[in-house]
Every structure is written in C-alpha cells, then in structure tokens.
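I have a structure here, written as structure tokens, and I will follow up with some questions on it.
With one protein chain removed, the remaining protein chains of the complex are shown where they sit.
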Amino acid sequence: MKTPAVTVAWLVARRDLRLAFRKPSQLIQPLMFFMIVATLFPLTLTPELSRLRDAAPGVLWVGALLSSLLALEFLFREDAQDGTLEQFALSGQSLTWMLFAKTCTHWLLTGVPLALAGPVVAGMLGVPRPALGGVLAALALGSFALSLIGAISAGLTLGARRGGVLLSLLTLPLAVPVLVFGADATQRAILGDGIASPMYMLGAIAVFGITFAPLAAAAAVRIGLE
Amino acid sequence: MRAVLHAGGFCQHDDDLSNGPAGCPGGGIGRRNGLKIRRSQGHAGSIPARGTIPFDHCMLTVEGLHLWRGDRHVLRGVSFSVEAGSCALLTGRNGAGKTTLLRAIAGLLEPEEGQVRWRGIPARAQRDAFHAELAYLGHEPALKGDLTGQENLRYSVGIRRGVAAAEIDAALARTGAAAFADRLVRALSAGQRRRIALAGLLLLNASLWLLDEPTTNLDADGQQLVADLAAEHLARQGLIVAAVHHSLPLPADRLLGIELAA
Partner (left out) sequence: MNWVWFHRFGSPPWVYGFAQRWTPWFGGIAVIAMLVALYGGLVLAPADYQQKDAFRMMYVHAPSATMSLMIYTTMAVAAAVGLIWRIKVAHAAAAACAPIGAWFTVATLGTGMLWGKPMWGTYWEWDPRLTSELVLLFLYFGYMALRAAIDDPQKADKASAMLAIVGAVNVPIIHYSVVWWNGLHQENSKKLGSDADMAWSMVWPLLLMLLAFGLYFGAVFLVRLRAELLRRERNASWIREVLT
C-alpha cells in the first residue's frame, strides 16, 4: 500500500510543475535577470562585438550563475514556510529521493530556459553561429550541476536569517569547478575546438552531484527543520 | 519519587517500587486531567523499571526526554506512555514546550537525552517505519496556497499511499470541506484550510496522531468535528497525542492529561 519510490518522485515533480505554472512570473524572473546582467557587460565594457566575444564565456557563466542563485530561492523556501517540506520529512518515504525529484524539476523550470536563452545572449555578444550549440550544451549541463550543488546550500540556509545573500555566499565557492569547466567549454566552442574534454569534466561533476548532493541536501533539510 | 502516567490509570512508583501495580489496569478509571509531571532531572530513576509496565500494551512510550533550545531547558525529563485507543492531552501555558514535545516525538527534533519508543523499539532506530504510521498536524495546515484542496490532498496523501479520487472526496465530505475543495487554498479562510487538513489526516490511515492545537480557527461545529474524529480514531484503537488549550470532550477513561510547566 505504501507508495513506491518512483511514484513518489513523479508525484513530487508533478506537484512542483503544477505549482510553477500557476505562478509563471516566478519562472520568468531569473531568465530576465540573466538577460539584464548580460546586457550590463557591453554597457560597461565596449560595444565592439569582436572584443565582447573574448569576454563572452565569462559574461554568460557569471550571468547564468547569478540567475541560478536567484532561482534557488524557489527550491525549498516556500515549502519550508508553509509546512509542506516538514510533511515530506515525516512521510516515511526517502527524503533524499524526494529532494532529488524537486531539484530535477527545478532545473527543468529554471536551468533549461537559461540554457535555451544562452545562445540568444551569446549571439548578442558576438559569438559565431557554429559555437551556439556548444554554448547551449555547456549551459544545460552546468546549470544541472549548479542546481544540485545549490540544493545543499539551500537546505543549510533554511533556518538562517537573511538566507538569500548567505545562500549565494555559500554556493559560489562550491560552484567554481562548474564555472571553470563551463567557461572553458564555451571558449573552446567559440574558437572552434572540440568541447568534449571540459564537457566530460562537467559531466563528472554532475554525476558526483547526483550521487551525493541529494543525500547532503536531505540531511541539511532535516537540520534546517529543527 | 516520580509519576509515570499511562492511559487507563495512574501508576505511581516509589523508590522501593512497592506501590507499583503489576501491569496496566486495563479498564481503570482515569483520574482528573491536568496531572502534573514531576520535573525529574534525567537521572537513572526516570526510566520505568521493567515488569511494572508491559511495553507491548503501551504503543508509544516517552522516556526521560530532555531537550534544550538554545539556553532554555525546555523539556526536563518528560516521561509518559500511551496505549492503543487512548489520547494524551498536553496542556500548559504558552512556551511550556507542548509543540517542542510533539516535534520531539515526531522525530523532527533530537532530544539531548531520553528516547521515544514506538511498539517497544526506539523510534530513531526505525524512523521511516514509525513515520509511516504517524500523522502530524502542526500549527500551519501544510497546504500549498496555489493548489486546490483536492489537489493538495492528492499529492500529500499520494506520496504516502495510493489513494483514489473518490476516497479524497469522501474524506472532504466527512470534514465538511466538500463545498470549497475545488477552490485554491489561497482563497480560503483559516478555518476552511484546517478542515481540509483534517481530511488529509483522515486519509493517511495513521495509527498515531500528533495534533498541535487541532481546534484552532474552527467554529463550534468544527470543534465538535475534531472531537468526533478523535473519538472515532480512538475507537479504531488509534493513539492521539494532542496539545490543547481546552480539553477534548472524549471519554475520561481514554484520556491522559499531561501538564507541562514552563
């Protein structure tokens, strides 16, 4: 009679998807933020596309990272405030699995749009057409890894004051590897080189994240609910 | 000397254990509500001696619970046990630790000393199994504002057990929430939300109900509803631990009163 694990994950995912589509403005905000941040760089550096192209990996990834940090607020905070996260912890089902489902759904709702917007922004920064596919792939994988890492710090800051800024402070150092390899992949794509090597590293980080991040996030959430 | 309370009677243990009855007096007469627990300091005398209380009758046992929140020693050696078909009522002033005790029993808070036993086994050792038999209704009815009452229950109950739409509708009807079950919870009053939460409680089919002020925001009908649901639950041999400000109108021999001092 107890619900099997796969159904639990599916229900949690569906619930989050349904909630997200009832409040679509929450989804648009991180995306808008990404685009605005990306626009700030040409305004502060130079309008020349050839020079912007050099800065493009940095602009794309810093913008993506900051926008992901903003979006991480939506992962646990509301559920923690209205008591539903507590009910997840009391359900007798694996909290790890449920949080993994939540994180994946969160990535679908925030990371994927970011990845899709990436080529658009990259084009505005002078990145050549052939490179745009690589930009999308790197952002998709990198944002997934960022969501996993962010879930841990989101769980840890549940009980903290001014959680939003603290969340960013905690996540940024942990996100350095993702940034390094993601930006490298983007740079190689722009230069026309193969992006396999840094993509494998991103993939390795993502796999490492899938293995440990939900566990750590579940432990962090239980601590945060005390 | 320290009092160990369990439903159906009042067992008092002297240091020489000469007064302790041999077992749970099955249909014993309940005494007055509002029995005080002595503030024991968590030394060895807190644990009931074996042979005086048969643990297989006492489904939920709390032994010598000590808990600090920051500097405050909130729970000081709380001990009691509840058998099937009985209800423990936690009373006390604001800040006395009723919510803390409920959360400690549920496993959301870890006590510094002492333990909670469910069916004789420490709850911490069997967390998922314990939680599967447990339903916790906190201050906030745990409902998502952007979903309807029906959808909320479909998910919150669905992750615990498979439940059909008809069952959900029946439960909502029982708690008088059928009329507004398809409106977004955001648009409902606090009392209406609580009725939906009560329907969720029914649907979980849990043995142990942990209720934190279940009658909050409810009108007179609602309060009677809670009493009826509680009585039905006890009749099914379920257990209840409830933090209340006023007593629940339940048969006295099924009630155990525990007053927490601030």
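Letters A and B name the chains as they come in the text, with residue numbers starting at 1 for each one.
FYI, a contact is a pair of C-beta atoms (placed from the backbone, for glycine too) under 8 Å apart; a residue touches a chain by one contact, two chains touch by 3 or more.
Computed from a prediction, not measured in an experiment: that's the story for all the values here.
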{"item": "Omitted chain - touching chains that are shown", "value": "A, B"}
{"item": "Chain not shown: contacting residue from A:5, A:169 or A:196", "value": "A:169"}
{"item": "Full-complex contact with the absent chain, from A:128, A:159 or A:192", "value": "A:159"}
{"item": "Residues in subunit A touching the chain absent from view", "value": "152-153, 156-157, 159-163, 166, 169-170, 172-174, 176-177, 180-181, 184, 201, 205, 208, 212, 216, 219-220, 223-224, 226"}
{"item": "Hidden partner chain, residues of subunit B it touches", "value": "68-71, 110"}
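Keep this in mind: only the chains that are shown with their structure count from here on.
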{"item": "Whole-Å gap between the CA centroids of subunit A and subunit B", "value": "40"}
{"item": "Contact footprint of subunit A on subunit B as seen in their complex", "value": "106-110, 128-134, 136, 138-147, 151, 155-156, 158-162"}
{"item": "Subunit A - residues contacting subunit B, complex", "value": "1-3, 7-8, 11-12, 14-15, 18-19, 22-23, 82-84, 86-94, 98, 222, 225-226"}
